[in-house]
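Before anything else, here's the structure in question.
Of the protein chains in this complex, all but one are displayed in their positions.
For reference, chains read A, B, C and D in written order, and residue numbers begin at 1 within each chain.
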Amino acid sequence: KETIHVAVASNFKTVLQTLLQDSPIPGIQVKISAASSGVLYSQIVHGAPFDVFLSADDVRPQALIKEGFASQSSLITYALGELAVWQPNANKVNNKVAIANPRFSPYGQASEFYANANFKKPINYVYGNNITQAFQFVQSGNASVGVVAVSTLKMAFNNSQAPQYLSYNLIPSSEYPEIIQQGVIIKSSKKLASAQKLMDFLMISSTQLKLVELGYRTKDSNASK
Amino acid sequence: MLQSDLTALWLTVKLAFITAVLLLVFCIPVAYKLAGYKGKFKPFLEALIAMPLVLPPTLLGFYLLVLFSPTHAFGQFWFWLTGTQLAFSFQGVVIGSLFYSLPFVMQPLVAGFKQINHTYNEAAIALGLSHFKRFFYLILPLLKPSIGSAFALGFAHTLGEFGLVLMIGGNIQGETQVVSIALYDHVESLNYAAAHQLSLILLAISFACLVLLFKFNKSIVGVKQ
Amino acid sequence: MLQSDLTALWLTVKLAFITAVLLLVFCIPVAYKLAGYKGKFKPFLEALIAMPLVLPPTLLGFYLLVLFSPTHAFGQFWFWLTGTQLAFSFQGVVIGSLFYSLPFVMQPLVAGFKQINHTYNEAAIALGLSHFKRFFYLILPLLKPSIGSAFALGFAHTLGEFGLVLMIGGNIQGETQVVSIALYDHVESLNYAAAHQLSLILLAISFACLVLLFKFNKSIVGVKQ
Amino acid sequence: MIKLALYKSLNSFDLDINLHLESFTIAGIFGPSGSGKSTLLRCISGLEGEQSVYINDKSVHHLPTEQRGVTLQVQSCPLFPHLDAAGNLAFTQKHCFNRQTDLTEQKVIDALELHPLLKRNVQSLSGGERQRVVFARTLLAGQKLIILDEPFSALDWPLRFKTLSTLSELAATFSIKFIIVSHSLKELLFCCDTLVQLNNGKVINHGPSAQVAKAIYANNKQTPLSLINFQIITFDEKYGVYLLKLHKSEQQLFALPSAVEQGNKLILECEQISVSAEMPLNTNNSNVLICTLHSAELIDKTWQLTLDVDGQSLYCLLSPRVWDQNNYKVGDTLYATIHNLE
Partner (left out) sequence: MIKLALYKSLNSFDLDINLHLESFTIAGIFGPSGSGKSTLLRCISGLEGEQSVYINDKSVHHLPTEQRGVTLQVQSCPLFPHLDAAGNLAFTQKHCFNRQTDLTEQKVIDALELHPLLKRNVQSLSGGERQRVVFARTLLAGQKLIILDEPFSALDWPLRFKTLSTLSELAATFSIKFIIVSHSLKELLFCCDTLVQLNNGKVINHGPSAQVAKAIYANNKQTPLSLINFQIITFDEKYGVYLLKLHKSEQQLFALPSAVEQGNKLILECEQISVSAEMPLNTNNSNVLICTLHSAELIDKTWQLTLDVDGQSLYCLLSPRVWDQNNYKVGDTLYATIHNLE
């Protein structure tokens, strides 16, 4: 078995593990390093021994391609983020709105776009470092409402089976810009073939279907709309 | 330099200063008691004080987030007391920093108290100086190098605090967006030039603060001892 | 408990121990020189030593990452020397931790050296003890409380190290995935139970280590002084 | 005045003291090294455990040092290193509560002539200079009972006597009582009215200085002191000597002011007294007293003669050889020459 080393944005890590557990790729062992996309990007630029990079956005993979660290041909859009408004406590504890930081997270940009258009002004944002943290702000009760990823809510439900994680309002995808999650193969990888197998695995329809189950949308489901 | 960076700088210095001063006020009497205590629980107490060091700041922040939540008894108590919420507020960050930097202030003080030559204290007791006078006018002056060291560690450590503020701060400009968070934002948004600039300024300012501190510290004790 | 958590624990304790020991070896002579140095650069040197404190660990990690990169002279030199890459390796993390925890070991030592009663040293000089003997057999034993404090701070601080290891370590199991990273992963994956468990174990182990350390420290000096 | 009942187990013996000092101005505690002097002082001042101590008829065993109304200057007492000499003095004057005397920094500095030392870093003071500053600091604590543990051991004798004189003056002027520990009887006799002798943790003698000193000499196999009461007749301006007479027999003596002003008794060492069966003539010693031989004792290979003059005792020594040569009998009239009085 060949081991490939995948750098994955932390909000996708559990998802990737679930996918691989359910249907392992023959002949390939996947080693996962999770961190924020920004950290992973810096590490790759400075010689990290990763074979594949699955980012939570599209800016960083494309920057890697432009700077010559990743191959253009390997670029895939493996998932699209899906947002929901989540307010687990009916009676508002405060007027804080938790979203991911829009300065560097596409989830955050999309959340802010939606909230600015739909929430009553002025909006008291609190910014999570990533979409998971925005979720935690609400979950811990410190913010009464949040714009969070559906995938996070589903993951939380899977972990605890608590019904509160299912009582969210899905936001129609037309009301925010696309949250494109792209992946690339790192040029310096010596296991290009295996890496390509992983990319293929992510894009086959069974995987993509499962992603939809786990709270993402996919290029196909998008197109089909 | 960005206006927001300036705000962050000011906020950071304020936070570090308040934290270090509050910690000194709290730690000096506790360290004094602890250094004098000879019971069998001594090593346990000393280890207990070092505990906040051991938990990674992010995790410490996570637990504090839970503690601060309006759904938690402490959060409720605080709200009842002050009418404000701790999470995402400057006060909350101060409280977090107090936990976080406690060991760095406590340890040098305990070690310092232990090293003060007992004969000075005994001479002062025999002179008929009350406990109070001895503490303030003899022991504290003799302890100055350690107090300086404790303040410097507490101050500098709070300047560089990141994981904890990230967790409980919510990245709110002027309230909880300290320099370390601003820096992280720059790095995450691949805005390295801004990051370099800000970190240089941070280094320069803290260097200046510490030089002044050590100079001051020296001029009081160094010459005479 | 997960196998990976166990590995992470062992790795963490190993890292913290190696770091603390190396730092003591390096810092004791430097602190000795520094405490004895009376020139006008003294406050500058002292402030310089505190500098690693000020930079948020993530940023420090970022700069180290740049330094370790194979495109950088230092990274190339290291590769030429050892044939290995520093980033994403245990050695790299050790080097990072050395920077990171340096001030916590250095400061208590400098303060300790400053507080040693000069008359003991003078009596020993007059007895005709060489500099070397005095240092090892008189000054170090007198310094024991500070050495214990320095070791405890260095050890515990490295245990809780997060941002830096995340940056330069790359979250690689068995090599650079320390407990703090594992904990972060658990929190990010909303796997709170695992996080609670792991952090309890971490606390227990470090508590035990520190209790032993302080007990040992006391039994050598406390009784006699 | 001071009543003690102390018990403390020390290394090689127990400190076991029952002592009642009724009235004294300057009391001396004398004893060899390691006899428990310092420990005794620490008990009085409260540095050492729960011991029964009464000061001015008040039990103080439960009080902390600062409420006992006593100041102890510990043995080799250090100056505070973060202050200069003047700072150490000011420190005490400022921070000691319940000051009972109106001794000020200025008065103490003048009395002990500390001006040149005031601005000095304490590390740079010589051993003796340091002791003087420490003593000044102790005075400034302002208590009426001051206990000193070997306070002047680093002073040369002239300076020591000068300082002890100043101490006596201060005791009188500000009605301060002192307790001084020393291993030098010479020092203690110079200024103390009461003496306590310690040995192996027990008080083996206490009372008026002269009396205790005599016993100490006997115990230590040292020579005893003679103490003679006198009346002053005149002061001879020309020669700077006092003419004294004994109360009853009216025999006369010449004495230097230093001998007279030391108290209302002449303190004479054995070495100052020689006897002869005939009146000595044309000598440089004009101080001759006519006495009766009261008794003679062979102590440690030396004959100690007790002479009776005027109902008071004079002690003098004879070697066995000389004793055998002369044929002194109890009841004989002997001439006692007193040297070095004038």
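Keep in mind that, in the parts below, contacts are C-beta pairs under 8 Å (C-beta built on N, C-alpha and C of every residue); 3 or more make two chains touch, one makes a residue touch a chain.
As the structure is a prediction and not an experimental result, all values here were calculated from the model.
Peer 1: Please pick, from D:T104, D:S153 or D:Q211, the residue that touches the omitted chain in the full complex.
Peer 2: Only one listed residue reaches the unshown chain, and that is D:S153.
Peer 1: Specify the residue from the set C:A16, C:I95, C:L142 or C:L202 that touches the hidden chain.
Peer 2: Per the contact definition at the top, the residue touching the missing chain is C:L142.
Peer 1: So which of D:E169, D:D236, D:E250 or D:E297 would be touching the chain we can't see?
Peer 2: D:D236
Peer 1: Which one touches the absent chain: D:Q123, D:T292 or D:N326?
Peer 2: D:N326
Peer 1: Which chain D residues touch the hidden chain?
Peer 2: 11-12, 31-34, 37-38, 75-76, 116, 120, 124, 126-129, 149-150, 153-159, 183-184, 220, 236, 238-241, 254, 256, 270-272, 274-278, 280-286, 301, 305, 316-326, 337, 339-340, 342
Peer 1: What does the interface between chain C and the hidden chain look like in terms of residue numbers?
Peer 2: 117, 119-120, 122-131, 133, 137-138, 141-142, 144, 221, 224-225
The rule is short, and it goes like this: only the chains that are shown with their structure count from here on.
Peer 1: So which chain ends up in the middle if you average the CA atoms?
Peer 2: That would be chain B.
Peer 1: Cα centroid separation between chain C and chain D, in whole Å?
Peer 2: Result: the chain centres lie 61 Å from each other.
Peer 1: Where does chain D touch two or more other chains at once, residue-wise?
Peer 2: Those would be 123.
Peer 1: Two-or-more-chain contact residues of chain C, please, as numbers and ranges.
Peer 2: Answer for chain C, listing residues that touch two or more other chains: 58, 62, 118, 187.
Peer 1: Going by the touch rule stated at the top, which chains touch which?
Peer 2: Listed in label order, the chain pairs in contact are A-B, A-C, B-C, B-D.
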